[in-house]
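Heads up, one of the protein chains got dropped from this complex, but the rest are sitting where they should.
Then we have chain A:
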């Protein structure tokens, strides 16, 4: 099977500090890939490189057969890669409904948007998705007034309505209650029926519960890959990461 995403020895140089030092990653269709690793391992930076927020100083990023290493952010999104940031970044001054409206998969050119009308199908789609993320009752509220967990869901909803082929999630369950976490985990697996997901997560219980393939990062490199069981057996991982965490617990 052809990978959706291929990162080939990607390095990122922040004025002499290498946040990524030749990271490799392959993600296949319908996969839910968890990225774990201690703080500062470079997980967020890797997602930033994939979505174009940060530029790789060397290496390549391929999305199917497109080389997206130097592509502008909005073009990468238009190809079908969508990104959820670590801190919820929705538009606080717009209503929940308007946030979803902007996220709709559409022609984002100026003149197309000037003429854009909300079609019946779009309206139904937004209603369905708002129901799924349990925000339909808040449709007319300013997004800034939502709770932290609701903001996270709204942002996930805004990714879903784009029907991306690759979804990048950075710590999506931060600040959520146990029930919300459970629901988010299920949501992520529902999503994976239609697209590949790369998800950065710190919460090990959540990873255990919802992961199949896990990639461990350390000091800007990929340390190893496998199921959670494989990884827990890996001595290096235990040493740098799990071991340390278990000690802390």
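The definition used in the following text is that a residue touches a chain if its C-beta (ideal position, glycine included) is under 8 Å from a C-beta of that chain, and two chains touch if they have at least 3 such contacts; residues count from 1.
Operating definition for what follows: contacts and distances are computed from a predicted model.
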Its UniProt record identifies the chain omitted here, from "Indolepyruvate oxidoreductase subunit IorA", "Threonine dehydrogenase", "Nitrogenase protein alpha chain" or "Leucine/isoleucine/valine transporter permease subunit", as "Leucine/isoleucine/valine transporter permease subunit"
Full-complex touch with the removed chain, picking from A:116, A:174, A:187 or A:238, is A:116
Given A:62, A:125 or A:139, the residue that touches the chain left out of view is A:139
From A:31, A:101, A:180 or A:201, the answer for touching the chain not displayed is A:101
Out of A:89, A:128 or A:147, only one touches the absent chain, namely A:89
Contact residues on chain A toward the hidden chain run 51, 53, 72-74, 77-78, 82-83, 85, 89-94, 98, 101-103, 108-110, 113-114, 116, 118, 139, 158, 162
